[in-house]
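What you see is the complex with one protein chain gone and the rest in place.
Chains here go by letter, A, B and C, matching the order in which they are written, and residues are numbered from 1 within each.
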Amino acid sequence: MKKIINDPADVVTESLRGFAAAHADLVRVQYEPDVVVRADAPVAGKVAIISGGGSGHEPLHAGFVGPGMLDAAVPGAVFTSPTPDAVQAAVTATTGEAGALLIVKNYTGDVLNFETAGELAAAEGLDVRSVVIDDDVAVADSTFTAGRRGVGGTVLLEKITGAAAARGDSLDAVEALARKVIGQVRSIGVALTAPTVPHAGEPSFELADDEIEFGIGIHGEPGRERIKLEPADALVARMVDAVVEDLPFTSGDRVLLFTNSMGGTPQLELYLAHGIAERLLAERGITVARRLVGPYITSLEMQGISLTLLKLDDELAELWDAPVETAALRWRA
Amino acid sequence: MKKIINDPADVVTESLRGFAAAHADLVRVQYEPDVVVRADAPVAGKVAIISGGGSGHEPLHAGFVGPGMLDAAVPGAVFTSPTPDAVQAAVTATTGEAGALLIVKNYTGDVLNFETAGELAAAEGLDVRSVVIDDDVAVADSTFTAGRRGVGGTVLLEKITGAAAARGDSLDAVEALARKVIGQVRSIGVALTAPTVPHAGEPSFELADDEIEFGIGIHGEPGRERIKLEPADALVARMVDAVVEDLPFTSGDRVLLFTNSMGGTPQLELYLAHGIAERLLAERGITVARRLVGPYITSLEMQGISLTLLKLDDELAELWDAPVETAALRWRA
Amino acid sequence: MSCTANGVADALRAAASAIAEHRVELIELDRAIGDADHGENLNRGLAAIVSALDPAVPDTPGAVLKLAATTLISKVGGAAGPLYGTAFLRAATKVGAVSELDAAAVAEALRAAVEGVQARGKAVEGDKTMVDALLPAAAAAEEAAGVEGADVAAVLTAAADAAAKGAESTVDLVARKGRASYLGERSAGHLDPGARSSALLLRALAEAAR
Partner (left out) sequence: MSCTANGVADALRAAASAIAEHRVELIELDRAIGDADHGENLNRGLAAIVSALDPAVPDTPGAVLKLAATTLISKVGGAAGPLYGTAFLRAATKVGAVSELDAAAVAEALRAAVEGVQARGKAVEGDKTMVDALLPAAAAAEEAAGVEGADVAAVLTAAADAAAKGAESTVDLVARKGRASYLGERSAGHLDPGARSSALLLRALAEAAR
């Protein structure tokens, strides 16, 4: 294993120290339990938006803390969902009368730990709700699985609910909006190489030189299917098909297209894939009205990409465009 | 080789198509020769800031085209400096009475091709000047080498000259400013893995599992020295020492610290390294007054990082803080 | 060992040693069909229990189990943290405030623990989870406790044996819960890391009880 680290057990905390130093204008970081909080939290009268999960997916979630997006992020150990006390610390630091929305990616660990945190918050008389995002079309959503995973759609959900909270929406309204977004966002991922978890020291799976994992998650779990590497045109078409036909997205739809790097894929390839996806969607009569391209929800150094489509209406487009000021996403209206 | 590409010969052009689709609000892209131009170019009365070089270093340079930074970027083939006609096309698209500054990284190919382009521009009666940035302390700056390479400092130079041009500085003033920045910026890089050039199909160099290249460039050239992988504390100290002692930076200096990922290094490690560098600089009495952390000048999928230090004064800090709106860097004052 | 507060504490220390010893194995099992953290997380949690017991062992077996539960919940994370945490919490509640556990109490505690895991995780037998080790363990413990003159060691040994067999049975299963379920058919042929850690924990407790 080749990594720029000291003791693997300290990776998350040491990285947070660097993050805190780099972004003192945006965040403050609390340690033990580790929580990244908006510098000006709690924001009076505003619904707090909180998310978290295992580390190793950066910039998710800490990179999205700031005005217009998250009030707090709760980073667990690498690929390990955080514990309830850490989530509770995030709630305590950010949540007032207006309540909080917890954005939970659908993994057994995240769901269970955030569930307990929600109970702890309720016991303190706070109005804290949870939504579970499960946008990964690679996983069959049946009783034979833990259900679909939360992947790329999480980034869009955090941005859009963050904007709604920033404009003063009530917790009821933000929660309803979150459920609407979850209902119309879908993703698929592919991996060319495996990530290496620091404490494990070995790549999470082995792939031959001509093999890729189609339907990969973001935790180094092997994908749903192992296929041969194919040219970008064919691969992106396979991905677009999987996403479009799931919801389905149909001719006339306006969408946000999010082309995400899993970490190790260079921008040169990422934009190349994005261009193909844009073309394929246009051919289907689907209008790409907004786009996001970059490494926003990653799996350590894994090479691969994911595509996420969100069906837009005027409200969602407006909330997407609303100003945001975080370490990883930053724009003005 | 595992890449999300079609024909290796088409990588740059296909990637530009995706970039153009993703950022139509910021840029327009011309093909054959390939040039990325600010959407609203030429900007009347403003000095044009133009840079370019081989592709594979994204977001450099195209990701820095937009208000407050570059007017045009000229992407060559992967790791191959662009040809003079491409540079000339960039000049033609952006340059008026106020003239243009070409920012050239110190590589034989870039220097020669931009030199010719400058002659072509002069022949057309345009006032076009060049500055050559050579901030890499890994290379001995002697007659026994092609001179120091231009690396991380390029990003800072493009931002600062872009801000000066945006506030209306003359070409004389922008050129003088550029030379000042070049005089007080220094960098060092390290590689844990090699990049793979698409048309080459093989990693650019081989490294044992416990070896790293210290003093790496950004083109998959092997580094200056091959050393054993060491803990992050020791490695970052080695890098800080190399940079600080070169200029030298001394106690009482105010600096901008730029911690850059070479592409394949995940954010978790990058911020960890950044945190260590902040601590070591503080111990030396050097004040980190501004910072930039992220993958901004990369070498395809290469794992590794670079550290860049720029000595700041009030003017440079102000120009750094000035608004910028590009695909890769974006903030308001 | 007598199953007093100190006895339970010693058993937990033995369990912590066992997990530390098998940390890499559990990581490797999780690497194959999960995300390579089970051994790391559980080891962190058990080590934290040992530290938590260090200043002073709580008064009753139930209080020791409760301390273990809250420590696991706040130190492990992932799926295993809340599941094992709930297991210990239910066991603690079940044994109440007595100062020493007999064979029947241990069997009842184990049953409560499994029910807790199932209540939280919704897994049934055959889903390829820790439940496949814990359910047969609870049944075997009840059966052993029913035998005339059975002691705690006998109950836990029966549970550990059954858990080991139950864990082995997960190899052939296709996962329907947890992270391994994303793999579908490809999850078959691998031992479930949580079932394995359950078997390891019960074996360590049983040996401490002898």
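For this structure, a couple of remarks:
Note that in this section contacts are C-beta pairs under 8 Å (C-beta built on N, C-alpha and C of every residue); 3 or more make two chains touch, one makes a residue touch a chain.
Worth saying up front: this structure is predicted, and the values here are computed from it rather than measured.
One chain is not depicted; across the entire complex it touches B. Looking at B:G18, B:G68 or B:G220, the residue that reaches the missing chain in the full complex is B:G220. Note on the undisplayed chain: of the listed residues B:F19, B:Y107, B:Y296 or B:W320, the one touching it is B:Y107. The chain not shown here is touched by just one of B:T13, B:T92 or B:T116, and that residue is B:T116. The chain not displayed touches chain B at residues 9, 33, 54, 76-85, 107-109, 112-113, 115-116, 138-140, 143-146, 149, 197, 199-200, 202, 204-205, 217, 219-222, 224.
Following the convention adopted for this analysis, only the chains that are shown with their structure count from here on.
Of all chains, the one whose CA centroid is most distant from that of chain A is C.
Measuring from the averaged C-alpha position of chain A to that of chain C gives a distance of 32 Å. Between chain A and chain B, the centres computed from C-alpha atoms are 29 Å apart. Chain C has its Cα centroid 54 Å from the Cα centroid of chain B.
Under the contact definition stated at the top, the residues of chain A that touch 2 or more other chains are 78.
In chain C, no position touches at least two other chains.
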